[in-house]
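I have a structure I would like to understand better, so I am pasting it below and will then ask my questions one at a time.
Missing here is one protein chain; the remaining ones are kept as they sit in the complex.
Now for chain A:
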């Protein structure tokens, strides 16, 4: 009854939703027959056991289930068959039936599928009994299974055979090993099973209507591991050593892979081979393996498989450095290189991204296996250039990403950028990037330098470097950089600014060359970039000046060594370029820095010239009040430190400076600048200026301005305004008083103290901070009195209490 309904189901036709129902019915059928089978087993009724087991197995004759569902049904049957197998074993051991007889008996089952399942099961027992050599039984079984040509059923049947035979292969160390030749038999068995299974699997593709092709592909995918398992078994056979793999196993597998002409199978199986067999085998059979690639179907995505192989071997090399010599011995790089070349040639329509991905894998491989062979690395880049040549700049973003990966790999590997700079093809690859990506790559390069704190120390290397990062240095021809985010632009340029400090050589001659090279490039940057790059160059140059201080600077000419004078010429040129931005405040600061440096080099004319430039900027370009205040203090501060000027030059400059100070917009600012100027006329150094007259003049002028400020405050606001300025001036008086400036005497100070006191008491609004300032100043005077000695004496004359 069960058989009949099974048969009926076999022939019926229905939709996919019915599958659940059919599966349920199938499982029910299995369970029902299993029940009767168990009853037969319990009563040692062999005949009935065979009958019901055959019926149970008949459920597997169905054509209506998808692979996924068939598998469920199969597993039910499989579990039951295990019990049957145990029964068979008992029966034959007891002697109630010989295994040979049993083997013959099961072949009487009506339908071929149940018959073969039973046969395999008995076969397992037969091998275990050792009444016949394993190889003979296995050979018989693998042949017999040809009886099922239906792909799905055949695959599962053979999978069953594979499962039960797994532990019974005549391998070395196995109890079933026969003579010395039996390894071959084991291998042959598995290979046969594999080949037949693959054929069945491929045949599935051509079953059914064309419109269901996609569905079939999906179903085939679900079954692929059944086929692949055989390769796994092969890899586990102890007796399969490298030689056997090389001579027999691999060639046979590849033969099947190529001949089946099915792209799904080819991709999967190639991948399987790579995953399942050890890396050292792959290394030793590289030629064979690679020669299969061009023979595969054109629709097969060879690049992915090739990449996987290379990546696997890359990892192998990385994890076990001791195998590196082997790589060299088998000439792995050359083989891969050629293979890739052939693949690319064979597929002229391959999209760029595909080709570049291959090169990325090859490059990764090369960097891991042959890091010292820069020529190999360059070769890979060169091959890539060749593929890209003739095409316009890349627009495919995935291809671009791959190129960035290609170019970043050497940077990461070689922490010293100089190595990457030696790759002649590196810039040529970069040429194919679009402008935006060129800049991205440039930033990557700079970051690599900064991260590794590499110093680049020759001008030709720097020239090469600037060529690579030219996207950041200047506007590229087709650039429409208006869309560029301001923040991003700043970051870019700041990274270039930082980079400049990594360009250094201890040898002054070379360093000068470096400065010239950098200058040449950054001057191409245009107004947008100069404010970022010029300061870095200037300070780098000033550092060199300091190192060369003391060397003669009067000779000009080509072959003369680096001198401060030469560098000052470069500095002058460089800072001048800021006028096109325009950036007068920055330029002023830089001119003043140069002036100080020139002072330290005893170059009076040069220092004077820098001051001139600074003053011109102050007069003509700096109009903002706040900017003027800062600028004037910088001028005063710098000038105060100048020791090199002769009287005339000095007078001109101080005169101008005090003039500017008095002309600042707000009176308090004027006052402060003017009293700051007092320091221009007094140095502690006895070789320097000590002009007490001029000091006093300044302080008095400051007082006048402070007075005027007070009056103005009175007039406009009614209150007398802050006395802070007076207290500041008082402090300055004390400063020079202490220094011993003869023109500053205690009466002037006393008057000032009284003035402040009066003003304070007049003030309607008390100002705590001013009061505190005054108190602490008076406290200072008292403290100085305590000091005793000449200081104490001098201060003694000042009365702080009213």
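Everything that follows uses one rule, which is that a contact is a pair of C-beta atoms (placed from the backbone, for glycine too) under 8 Å apart; a residue touches a chain by one contact, two chains touch by 3 or more; residues count from 1.
The rule is short, and it goes like this: contacts and distances are computed from a predicted model.
Undergrad: So which of "4'-phosphopantetheine phosphatase", "NADH dehydrogenase [ubiquinone] 1 beta subcomplex subunit 10", "Histidine-containing phosphotransfer protein" or "Vacuolar protein sorting-associated protein 29" is the UniProt name of the chain that got left out?
TA: "Vacuolar protein sorting-associated protein 29"
Undergrad: Looking beyond the chains shown, say which of A:634, A:690 or A:713 touches the absent one.
TA: Residue touching the chain left out of view: A:634.
Undergrad: Tell me which of A:520, A:546 or A:666 is the one touching the absent chain.
TA: Touching the chain that is not displayed is residue A:546.
Undergrad: From the list A:150, A:413, A:474 or A:498, pick the residue that touches the absent chain.
TA: A:498
Undergrad: For the chain not shown, which residue from A:31, A:389, A:776 or A:790 touches it across the whole complex?
TA: A:776
Undergrad: What is the set of chain A residues that contact the non-displayed chain in the whole complex?
TA: Residue positions of chain A that touch the missing chain: 450, 453, 490-491, 494-495, 497-499, 501-502, 532, 535-536, 539, 542-543, 546, 589, 593, 596-597, 600, 630, 633-634, 636-638, 640-641, 676, 679, 724, 727-728, 731-732, 735, 738, 769, 772-773, 776-777, 779-780, 783-784.
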